[in-house]
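This is the structure I want to talk about, given as structure tokens.
All protein chains but one are shown in place.
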Amino acid sequence: MQRGHIVKRNMSDKVLTGVAFTALTVFVVIALFPLYNVMIISLAKYSDISKNALYIIPKSFDLNAYTYILREKKFINAFSVSLFVTVVGTVWNMLLSTLAAYSLSKKRLPGRMFFLGAIILTMYLSGGLIPYYLIVTSLGLNNSIFSMILPVSINTFYLIIMKNYFSTISPSLEESAKIDGAHDFVILVKIIIPISMPFMATFTLFYAADRWNEWWHALIFISDVNLQPLQIFLRQILILFSNNLSSMARLMMSKSSSPVYMQSVQMASVVVATVPIMLVYPFLQKYFVKGIMVGSLKE
Amino acid sequence: MKTRRILALVLSLLFLLAAVTACGGATKPTPAETGTTNTTESTTASPENQFKDPMELSIAIWDIEANLADSQNDALFQSLIKRFNITIKPVNITWDDYVDKVNVWASSGQLPDLFSVDKATSPTYKNWAQQGVIKALPDDLSKFPNVVKALSVSDVQMLKIDGKFYCIPRSTYEAPTDWCMDQTMIYRWDWAQQLGITKEPETWSEVEAMLTAFVNSDPEKKGKPVGVVPKQPAYLGVLQSVWNPVGNWVKEDGKWTPAFLSKQTLPAIKEIKKWYDKGLIDKDYVLLKGTEAEDKFLSGRAGAFLGGATPSDLVLFEDKWNKNYTDKSILDVCKVWKVPASPDGKRYSATSLTFWSEAYISAKVSDEKAQRILALADYMLSDEGMHYSSGILNVDYTLDANGKAIPTDPNADMAKKYPTSQADGGIPKLFNWVQNLSVTFNLPEYNAKLITFAKSNYDWYKANTEMKPIDFAIDYLQTPGMEKLVTNYPDDTTRLIMSKGDIDAEYQAIIKGYMGKGLDVVISEVNAEAAKLGK
Partner (left out) sequence: MHNQTILCIEVLEGVSSDMNEVDLLTKKGKYEKSSLWATIKYYRYFYLFLFIPLVYYVVFCYLPIYGATLAFKEFRYDKGIFNSPWVGFDNITRLLKDSDFLRAFANTLIISFSRIIICFPVAIILALLLNEINRSGIKKIYQTFLTIPHFFSWIVVAGIIINLLSENGTLNQIIRLLGGNSITPLTDPASFRWVLYFGQMWKESGWDSIIFLAALSGIDPELYAAASIDGANRLQSLRHITLTGIRSTIAIMLILAIGSSITSNFDAIFNLYNPSVYVTADVLGTYVYRQAFQGRADFSYAAAAGLFSSLASLILVFSANFIIKKAFKEEGII
């Protein structure tokens, strides 16, 4: 009896796992299809896609669209602006968030509840676009690369998770250092941060992705073309379909020997713009799954 | 430990300091500024002491950045900036974002010294003037006769606020009906003939038959083409005008009403909707951006295009067309439509003011700088300046007694020689669209075939169409209620055309919505003003 029961369960287990696996595979295929589509169009030859017919099985491997995009001055410029914003912005984000989260994790800090309350309130209350816009411009941040960094110095949500995480660290570690006369900043840098490395890496990734994807602040604060980040460039060619490209690139596009299809260029720029994320992501994935769990689940 | 403490403090302060100073926002030098000059001397001597201080002008006009990309090697441009001892800092705007950008700059006091936008017929113009956003032109313009001339055109007078002009309107055509060149339909006559159509379509149903033939065929083996595609959604107005040839305001039953509320509007929209529902109008037309629509037409993916067919349009079309078709010229196989007659039996020309969009000077510009800008404007509006696209006077072309430009080398490619000279925006169009047909029909850079094509269409329109019954004095009235009312009739029209529901009810709902927002007030204000004018 007992034995038969177990066998039966194993059977149904296997069936269920099989069903789960199949269903999940369907989800993954659906999730991957758009990316696959982007990829093959970016690599297609002009003659293969200009015919307006279904193009789903790659017939050609043509890097023209990539050559084109990588030679486009505006793309290179936008890429470097985004790189700057991502590097400087992420460092600034992490510096401020770590300092604030660590301080707010001190449960006896006088005024902590007030600070915390005031900070959390901003998640639900905001002045709205117009006052925000007018105040940021009145600070002279218009057309400054720092308009993509300073107004987004801290993500409150991340800050709270970091604060929660820091408060799970056993106080005994700090205690002994404190008795040795170590400065609070030194404790943070020498003890707290090193033992939180996976966690810090997670939030560095989050912030870096946010800065890399920045477009909204650039849209309203940046009008100097030299300061436009990558996402704005992408918006112009993907959504506004602007042909406002530099003359050299236009010359190349019109060269009859190797014509480039605009759609391929669009998709190639999507690929190039997402490649940095795709490269870093799989390596950091295990950290952030752990990081999120530690930060969000308190025993 | 102590040093660490100090270090921490210093670091935090540094960050704060960096944050504060960074707000100042450094701007990079642009190619135009850093470019060294290797100019050929300007043929007309520049008045030496008049412009002795060098000045930098920041200028926003459509696509100026691309226009100036190769300006270092452009002798024409270099002589221009040398003449006025200026450097130009381009501030780019595009056709998709210019309204947003100018609004943003105006609100934050970041306007470039000189910028272009079409605001003079909206209440914003008055607000800007009265709230210190834009600079009034000086009363004494005697040094700038060409500017005076541009401001003396009759329909420009309505732009005076308390006796002062706050902009230089960008003159477009000499006559209100010259817009027939700008708002029209151009179609594939070769396809039509291939499909057995022998007579140029001249009525609504003939045009419909032709478009139907287009969408049911596959003339270039690229898949079925779309019938007609509008340059921008608003260009469907070309079709709407056939049924309802009006301006902004129309007098019905003794009362002035906005054209959108005219009794003829919904029937006209329904006619267009029929075409849309039958698939004769590009299903994606509202999503098209930039030059996508004309690209569709010029690459054989659409049979007709609603847009302009002026010489300057045709030049760009020809260029793109030749990349797609090596065997035939667009001027041979395409035709501009002969506008179908309206229900009253008459054919009407597209009709509008003689100017479109204006050049503004920011209020922050000093009087001295404003004088320099006006001098530049005066030059660009002179015969020589109007021929900027023809190169350097007496080098690349000469002017005969009638003001007709004669090229010295008919085969010279101005776009190669002077990259800044050709643009739909940028330097050549700073203060004038140079569309004036008396000028464009004489421009040396347009080939004879193109001019013949454009001119024959123009002549047909002159002979066979008349001006829409528009009273400009009422059409552009400004009343206080308009400042609080935002209307967007083109968007509403689009919504009705694409609607799958009961469009009578939707139309009524839209009107009811506007009435709630204050359109009723505006209507009574306009009628009161009209009564004062005796209209």
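Should a chain be cited, it is by its letter among A and B, assigned in written order, with residues numbered from 1 in that chain.
The rule is simple: a residue touches a chain if its C-beta (ideal position, glycine included) is under 8 Å from a C-beta of that chain, and two chains touch if they have at least 3 such contacts.
The structure displayed is predicted, hence computed values, not measured ones.
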| item | value |
| --- | --- |
| Among A:Ile161, A:Met200 or A:Ile222, the residue in touch with the chain that has been omitted | A:Ile161 |
| Touch with the omitted chain, as defined above, among B:Pro54, B:Gly132 or B:Pro410 | B:Gly132 |
| On subunit B, residues whose C-beta touches the chain left out of the figure | 8-9, 12, 15-16, 19, 99-100, 103-104, 106-107, 109, 122-124, 127-128, 131-133, 226, 233, 282-284, 286-287, 484, 486, 488, 490-491, 494-495, 498-500, 509, 512-513, 516-518 |
| Positions on subunit A contacted by the hidden chain, ascending | 9, 12-13, 16-17, 20-21, 23-25, 27-28, 30-32, 34-35, 37-38, 41, 52-56, 96-97, 99-100, 102-104, 106-110, 113, 115-136, 138-139, 150-151, 153-154, 157, 159-161, 164, 167, 171, 174-175, 178, 183-185, 209, 212-213, 215-216, 220, 231, 234-235, 238-239, 263, 266-267, 270, 273-274, 277-278, 281-282, 285-286, 289, 292-293, 295-299 |
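Heads up, the rule we're going with is that only the chains that are shown with their structure count from here on.
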| item | value |
| --- | --- |
| Separation of mean Cα positions, subunit B and subunit A [Å, integer] | 39 |
| Subunit B residues touching subunit A - in the complex, by the definition given at the top | 1, 4-5, 8, 15, 19, 22-28, 30, 63, 65-66, 69-70, 91-92, 94, 96-97, 101, 104-105, 107-110, 222-223, 288-292, 301, 323, 419 |
| Touching residues on subunit A, where the partner in the complex is subunit B | 50-53, 92, 95, 133-134, 137-147, 150, 181-183, 185-186, 220, 223-227, 236, 239-247, 254, 256 |
